[in-house]
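Shown below is the structure under consideration.
Every protein chain except one is present and positioned as in the full complex.
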Amino acid sequence: MSSGTGVERTEPGAAQGSAAVDTAHELDLYRRMLLIRRFEEQVYLLYLRGEIPGTLHQSQGQEAVAVGVCDVLQRTDWITSTHRPHGHALAKGVDLRAAMAELFGKATGCCGGKGGSMHLGDPSVGMLPAIAIVGGGNTVVTGLGLAFKLMKTDQVVVCFFGDGASNEGAFHEGLNFAAVQHLPIVFACENNLYGASTPFHQTSLVPDVASRAPAYGVRGEIVDGMDVLAVREAAGRAVAEARTGAGPVLLEFKTYRFAGHSRGDVRGYRSRDEEAEWKERDPIVRLRERLAVSLSEVVLDNTDAQVEAALDDAVEFARQSPLPRAEDALTGAYATVIGKESTP
Amino acid sequence: MSSGTGVERTEPGAAQGSAAVDTAHELDLYRRMLLIRRFEEQVYLLYLRGEIPGTLHQSQGQEAVAVGVCDVLQRTDWITSTHRPHGHALAKGVDLRAAMAELFGKATGCCGGKGGSMHLGDPSVGMLPAIAIVGGGNTVVTGLGLAFKLMKTDQVVVCFFGDGASNEGAFHEGLNFAAVQHLPIVFACENNLYGASTPFHQTSLVPDVASRAPAYGVRGEIVDGMDVLAVREAAGRAVAEARTGAGPVLLEFKTYRFAGHSRGDVRGYRSRDEEAEWKERDPIVRLRERLAVSLSEVVLDNTDAQVEAALDDAVEFARQSPLPRAEDALTGAYATVIGKESTP
Amino acid sequence: MTVAAAPANGERRLTIAEALREAIAEEMRHDDKVFLIGEDVGVPGGFGGAFGVYLGLTEEFGHDRIIDTPISEKAIAGAAIGAALMGMRPIPDLQYADFLFECMDELVNQAAKMRYMSNGKLSVPMVLRCPVGTANRGAQHGQCPESYFVHVPGLKVVCVSDAYHAKGLLKSAVRDDDPVLFFEHKLLYGSKGREQAGGMDLTAHVPEEEYFFPIGKAVVKREGTSVTIVATHMSLYRSLAAAEELARDGIQCEVIDPLTLLPFDEDTIFASVRKTGRLVIAHEDTLTGGWGAELAARVAEECLYSLQAPIRRVASHDVPLPVAPVMEQTVVPSQARIKAAIQRCCEG
Partner (left out) sequence: MTVAAAPANGERRLTIAEALREAIAEEMRHDDKVFLIGEDVGVPGGFGGAFGVYLGLTEEFGHDRIIDTPISEKAIAGAAIGAALMGMRPIPDLQYADFLFECMDELVNQAAKMRYMSNGKLSVPMVLRCPVGTANRGAQHGQCPESYFVHVPGLKVVCVSDAYHAKGLLKSAVRDDDPVLFFEHKLLYGSKGREQAGGMDLTAHVPEEEYFFPIGKAVVKREGTSVTIVATHMSLYRSLAAAEELARDGIQCEVIDPLTLLPFDEDTIFASVRKTGRLVIAHEDTLTGGWGAELAARVAEECLYSLQAPIRRVASHDVPLPVAPVMEQTVVPSQARIKAAIQRCCEG
């Protein structure tokens, strides 16, 4: 649908014919998804072992969204993320070692150990520290879009958010403001069916978040979030629209988190059947199968090994990295310090 | 349209064939609208003369909405209102003298002089103190609806709000929550084309607030807010739906305020042509003309005289009423006082 | 309502989480106007609220009275306020106190003001439970924002640190006709193993019989003559531990848990300060503009001539919360910092 007020539905697999992605590129998409998957799996173990403090919100199963969307972005484009940011961070190019070290709470982390799992980010690759307030990014993102518009750059910003966040006032105000200002923003909803334990369908009478796009006069589209090529294609179109001032666009990726909401969630609120069904659609397995048609097992196994090596290196780096200095906690709240920086 | 997700448009005049309202009832609607009109005109003069302190947000032109909606409510039903509540208050049955005295800041006011123009209300007739935070009523109203649902009464609550309020996060959260809980609420938007000085069409890409109803899976309807019978009919249907659990419903009344946004607004942001066009549709003039077909001038003039007398009485009452005691300002914040009520 | 005396020694010991659950269940049984509403509070197979406090309640009370909501803090607060205005007694839940900022308007401009604006015709009986405190979750999931609400006339603010008072105060709060914000520390729930609170015993005696503890009353947790310490949550336990250490040096600390921050129990605290002549205040909320400032200001006004030394405040440093444990522990008031402040106060 090309009008500004409709909701479009891209059928699963629709993007597979896309000529834009050659096999090398597909392999790269695979590698990046796998990196996220293995990162999540590893940090979970490290968390259980007590090497990573705090809590974790993980994105196994949702890798295609992060990777497919970020694949169509430039380094100078930006993203905002949520309490579940690991995949977004790695997909946008946050240094693997720095991301891992941040989870360890080390000085070499991308936020110097001040941010942690829920605030991963790095301005140098175009990612704000993730915002762990549900919907928090949906208003702040408008400012990035506004800055790009006012500065007349052709940058675009993608706002990742969850189905749960779509019921926050922030979703409404952010999208409406972006719409009236025609800001270069793609609102990328990862609808993984649940906000924590609560099913989306219990929190909204409309089954699709994208159905809310017409209320703001913007284009909405439902995308198979388990197919990285479909994600990539839809995101590519949306980003192109946003970049040329025809945005914002609201994309809804139907996806699923294979893990619990946060560490320790035993997922009693959903059925094992449902989980199994979605596992069938594992975006990494799907792409590997597709690649296996044109590439040899050796090439794929090699890629897997590269990922493992990179992860091992990152874990080792994080382990060996120094802790932050305790006193560094007391500085950094202000850019221009007047008097004492903080209470002694 | 009868589906739960569409937007219906009632054409101007469509309600005129309604058999539900006889002439006596029509005359009463006329009287009540006129009371509001003359109340607003009078208090403006009293304000200019310094008898009324503070500020005023007035509703000349919008009387059909207040009167038409409240006409289909029971005394035990409730309304919430906004910074522009005079019409709503009188329509719901707040005592005229007590409303006037409240504007004067007198002890006999419906809020004892604590509320003032922006917080008119009286629980005994089913009106919360008006909420002057734009969108403020849109979340609180859900609690009234929820209470009625939980207590299994058949009460309904109407939330009045402006076009401007529809861009607040509160609009989104309130309507969505009411929808998923099937609360007995009618969201009644008075779209008077402006939020303060800002035209609605500059703040939303969709021209009609009712177009946002489908985003919540509720029924939306656009109504001629300058025709009290059309208002009454649409409100009657919506209230009936809400009362039987088929709600909430979002009604959008197209209307116009003849006065400025608040006292002292010279209305430089809108054209005199536009104002004249809407004045042509004055709901009071329209209904008077209609009534003049079946009723004599004498009857109508009598009604006008009744209104004047009631107003004169109310002004006199307010003037003669005692001021609140200064020290009463310091009590009333708590129902159960522990220690001192307030700092001495 | 019978108001129980201070907890006697007895066999039944509960965690704060259990005590809160019991209080809610009792109040829901007692009054069918009491209901729960919030995010993930009653989903079948779910968490029973972010900290498991509601586990099992849906089974008894059903989904009509344990209402799961969208993630919509404004709507949750608004629904609670509106229902309270109609005579219900809602217990809304936003998971973490950090998210209170999403419905500040509803709390500050509506809940706190409706009674006054209506000239006393309406009231807003609701209890908003707010889990606070640092637990390695970073800047947006560890704040102790109670002091913001101490500044809101029309609200009441409670801060509980043990199971006995948690239950007694929650029951009083539910029956109170005003909006109460009820702050609980995440590390003190006792539901997630002792190690989180550093090996402390997180249970307390909770009588079988029904009891209430009144809003507006502080308790003296430890008597002493050298210095008064007023502290809440983790800072209370760290103060008690510091007091033990200092007792060996002859410093006898009187440690007070204020329990209600708005209104303060001035009588208990002033009496103690008049006795000891010295005051240390400890809280995990940040220093500047924290409730300790209000208490210090009142004591400086009302008990100035009793003071033998400057009032010392120990609080989280004025920065957002960092996540790395080594930094986080630097920010929040440690036992060592509290001890040092007491020593300094006793020297001054």
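As written, the chain order gives the labels A, B and C, with residue 1 at the start of each chain.
Everything that follows uses one rule, which is that a contact is a pair of C-beta atoms (placed from the backbone, for glycine too) under 8 Å apart; a residue touches a chain by one contact, two chains touch by 3 or more.
Please read these numbers as outputs of a predicted model, since none were measured by experiment.
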| item | value |
| --- | --- |
| Among shown chains, those touching the left-out chain | A, B, C |
| Absent-chain contact - pick from B:A24, B:A276 or B:A326 | B:A326 |
| Identified contact with the non-displayed chain, of A:R37, A:H57, A:H119 or A:R270 | A:H119 |
| Residue, one of C:V180, C:L262 or C:C346, that touches the chain absent here | C:L262 |
| Chain not shown, touching residues in chain B | 53-55, 105-106, 109, 113-119, 131-136, 164-165, 167-169, 195-199, 202-204, 265, 267-270, 323-324, 326-333, 342-344 |
| Residues belonging to chain A that touch the chain removed from view | 110-115, 119, 121-124, 128-129, 131, 133, 136, 138-148, 150-151, 169-170, 173-174, 176-177, 180-181, 332-336, 338-340, 342 |
| Hidden partner chain, residues of chain C it touches | 98-99, 101-102, 104-105, 107-109, 112-113, 116-117, 138-140, 147-148, 150-151, 153-154, 262, 286, 288-294, 296-297, 299-302, 304-305, 307, 309-313, 318-320, 322, 348 |
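Convention: only the chains that are shown with their structure count from here on.
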| item | value |
| --- | --- |
| Chain at maximum distance from chain C, centres defined as averaged CA atoms | B |
| Centroid distance [mean C-alpha coordinates] between chain C and chain A, Å | 36 |
| Whole-Å gap separating chain A and chain B, where each centre is the average of the chain's CA atoms | 45 |
| Between chain B and chain C, centroid-to-centroid distance (C-alpha), Å | 41 |
| Shared interface positions of chain B, touching two or more other chains | 169-170, 173, 176-177, 180 |
| Two or more partner chains touched - positions in chain C | 69-70, 72-74 |
